[in-house]
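Chains shown are a subset, placed as in the full complex.
Lettered A, B and C in written order, each chain numbered from 1.
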Amino acid sequence: MDVFVINPTITSRWNEGTQHAYASAARPGTRVTVLSLDWGTASIESQRDEVLITPGVLGRAVEAEQAGADAVIVDCMADPGLQAARELLDIPFVGPAQASMHLAAMLGHKFSFLTVFDQDVPPAEDLVNRYGLSSKLASVRAFNIPVLALEEDVDETVRVLVELAEKAVREDGAHVIVPGCTGLAGLAPRIQAGLRERDCEVPVLDPPSVAVKVAESLVDLGQSHSKRTYAPPPGKELRWPTSIPFTT
Amino acid sequence: MDVFVINPTITSRWNEGTQHAYASAARPGTRVTVLSLDWGTASIESQRDEVLITPGVLGRAVEAEQAGADAVIVDCMADPGLQAARELLDIPFVGPAQASMHLAAMLGHKFSFLTVFDQDVPPAEDLVNRYGLSSKLASVRAFNIPVLALEEDVDETVRVLVELAEKAVREDGAHVIVPGCTGLAGLAPRIQAGLRERDCEVPVLDPPSVAVKVAESLVDLGQSHSKRTYAPPPGKELRWPTSIPFTT
Amino acid sequence: MDVFVINPTITSRWNEGTQHAYASAARPGTRVTVLSLDWGTASIESQRDEVLITPGVLGRAVEAEQAGADAVIVDCMADPGLQAARELLDIPFVGPAQASMHLAAMLGHKFSFLTVFDQDVPPAEDLVNRYGLSSKLASVRAFNIPVLALEEDVDETVRVLVELAEKAVREDGAHVIVPGCTGLAGLAPRIQAGLRERDCEVPVLDPPSVAVKVAESLVDLGQSHSKRTYAPPPGKELRWPTSIPFTT
């Protein structure tokens, strides 16, 4: 099966790492292709950033379906474009935040979501609320490291995340942890190990891996999103500065 | 005071009517300027449309502030760009949906929101939920007339809306009506009169008028949105096909 | 336009200050008249107080409408008599708590309400709940200064309020502050300035000013409360020790 992952930024230098992160969670026979954007921002840390990258996400999603993808994943924990892309696609469009929050809700009493900056807390809480999971949320906490700096000192990043996760467990009652940035891909096992050392282990999910599993599951099940929620847009005049296949 | 109204579509032929709708609700001394977009769609009836017009809304909002506006209103009941624009602006950015839903919640026990198409019901319910007003919502009902056809036969449009509003009052327990499309600007009094004839009068708000009042009130109060919720975006690389002042 | 403000206590010595507080927020052409009560208590700090002053509020409200008022505001953050007065009036009856809580909900992610005594916390939470805004509430905190002592040492009052507001922002996640006593009228800018000095500025609303704006807005819009929520009381025998125009 073919899974296309959209890196919703204008930066392609991490696409190889991203490809590896998703592919290592895929089962044999699942091919992973990573695409980044022509227009937008270098990372997504504000609502402004999200607005600017979402048109590109829609374009890449339509291209992926046309190229034969079986499912599309957007590599960002804001799940940018999820609603709109599903209007345009028949194949599953999976958001790692939605997928991992629902899995977290299945695995324990309450979960905490670790987001990038303090200013990302309100939209993260809004996202949990939109997905209907407010009663399963222990807390949203911010680690306040810029996305593009997460890989600069991975040990330090892990240390900060473990500390934050421990607070979520001990002070907020989190029983599952959802790292809220796909820039943390692959670090979940180290964060969980850090909690174990501090005697407060809980499952720490790796959202990219969870997204792959949900994508594979939906393809196996022959199911996709409901077209009653995500109907195709009515036809109308549309003007766009570059050629992107926005129309259905 | 200067209020800029962003018509978030690529259609400018109704800008004069829009200017009139907003200006007629403004008090003496409030100047209303209407701007439409270079890029996007001709109307907003889907999540795809909303994604495509929002970058343009941000651009116009920043331009308005630079041009000396005291407040900005986006002329669409999805309040597109509200979160992101507030990150970029110091002056108030008012959404007519947010403004009129909160006023509706103040005036009666529950309100109903009349949206365009059936497929707009889920995002409308999500919007009410995001604004924290779910417990004040009687129902969302769709009138299923395309936005661009609302003005073709205004009498018929009013007839359909009155009928739908009556159902909301009698069957859903609505005590206030919020017409959920700014294409209905100015029709609220006729819809309310229709309800009165059918012996079930309730307040029918005119969201553009309510938005003007909220904008004027905020300017009078010297207040704006909280920068703790809407912090300026962290600086970063940004690439965009046309010149729009996205950066702060 | 004529706005009548009911000071819902038996104390008239602050009426001049109250008149000034409301008038200074009004736009040119809005006349503000303040009335206090014949019977009741000297301040409102308990449910008992609220019960004893509400009949007088209804009386003054009806008198105001008969005297040609365009809108009535009750000068207390418990919004005493709001439901009952609306049954008796056609003109808008505005509660500063309802008005400022809804505006706060529009301006930021969550708001905190600063009430008088610890024992006022439950009724304040009940009020937020009745207005449908529980999901937008960060916290209710009490400053524990008697209402009648708020003006004794204004600097000290401001100091206590700033400290409490800072806790609401830093510990509870408040992004907007609503001072929960109209005895604090006019102090909002000083409280907000205090937060700015402590590097945690958020909008601090002045509820009397917000109430004036909502009253002016409703008069401009030609709207009032829904008579489906607030129907006139059925006629019946009524006995009262003093002559007050309770009947419709």
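Points to keep in mind about this one:
Heads up, the rule we're going with is that a contact is a pair of C-beta atoms (placed from the backbone, for glycine too) under 8 Å apart; a residue touches a chain by one contact, two chains touch by 3 or more.
The model shown is predicted, which means the values in this text are computed figures rather than measured ones.
Sequence-identical chains in the complete complex of this entry number 6, based on the file rather than the 3 shown.
The rule is simple: only the chains that are shown with their structure count from here on.
If you lay the C-alpha trace of chain A over that of chain C, the rotation comes to 120 degrees, to the nearest 5.
Chain C has its Cα centroid 28 Å from the Cα centroid of chain B. Computed centre separation for the pair chain A/chain C is 44 angstrom, with centres defined by C-alpha atoms. Contact with two or more other chains is made by residues 109, 135, 175 of chain C. By the touch criterion given at the top, residues 25, 27, 98-99, 102-103, 105-109, 131-136, 169, 175-176, 200-203, 205-206, 209-210, 213-214, 216-217, 220-221, 223-230 of chain B touch chain C in their complex.
Within the complex formed with chain B, the chain A residues making contact are 10-11, 38-43, 45-52, 54-55, 58, 81, 83-84, 87-88, 117-119, 122-123, 126, 129-130, 146, 148, 228-234, 236-242, 246.
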